[in-house]
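Scroll down for the structure; my scribbles are underneath it.
One chain of protein is taken out of this complex; the other chains stay put.
After this line comes subunit A, so read on.
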């Protein structure tokens, strides 16, 4: 399910295999880097490779991973979504307002939060597809709007879910013994995203628009409609990320969120998705998100100061993208 070309098992071995091999190689490279980083940390510190720490890494991937999944679709169309970080904070606040302040039943509140995220995405999609505002600008504006609204709705104070203990279980509970629910949610979302991207017309048009928007339009496809759907879809993931982060923290923190969008975009890019559009995969994005978590976790365990972690992450992004460009130049 890594590339659209490798989906059917009935294909004879011929034709495009050479190219899909290349795509697989890219994924392999990302995966190999992940392994290398993992091995290096394991050797460097004996506390790294423990069941507890691996779970901690997976657990800390959930929020970035969820945001990155939705953003993968947007970036494959050739767009960008900068509003996912503060949008997530706004969704967390919406969840708090509904469930804590208004007493909405838990399930309904969670669903409402996810749909509210979808609404943010819908507005992004409308601005990009109908008003033709460049995605960078449209979602930058939404980033500011969401940040402000989160503060306004929460009166700039965190909303605690102390009276709704079940809420935290969404993230911290263990449906499977010793395994956090949040990781199950992320895994399920990754599977859903992969199926949508590779097996449905939504995925096909996502690639098609990013590959050549004009040709897609000339082929009789309603590009505007599909762009709106893609941004809305990414918005649903913003809503879910809002639930996951507030469940993890046990509170909705209106002032957080800023910076998450860049980490999520970094995960997508490290995973081999092209910012120019047309290329990308869910597996790559998940590997990218894991690389970020492993780096953060490993550097922390090795007592490297927090300040340095972003420096190293920045360098990793440069190396990953440069390696990807070199690979493309050769072909």
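Just so we're on the same page, a residue touches a chain if its C-beta (ideal position, glycine included) is under 8 Å from a C-beta of that chain, and two chains touch if they have at least 3 such contacts; residues count from 1.
Here, contacts and distances are computed from a predicted model.
Novice: Among "Outer membrane lipid asymmetry maintenance protein MlaD", "Alcohol dehydrogenase", "Ubiquinone biosynthesis protein UbiV" or "Ribose transport system ATP-binding protein", find the name that the UniProt record gives to the complex chain excluded from display.
Specialist: "Ribose transport system ATP-binding protein"
Novice: Which candidate, A:54, A:115 or A:202, sits in contact with the chain we can't see?
Specialist: Touching the chain that is not displayed is residue A:202.
Novice: Any idea which of A:187, A:211 or A:309 touches the chain not displayed?
Specialist: A:211
Novice: Could you please point out the subunit A residues that touch the chain left off the display?
Specialist: Touch with the absent chain occurs at residues 4-5, 7-8, 10-11, 14-16, 18-20, 199-204, 207-208, 210-212, 214-216, 218-221, 278-279, 331.
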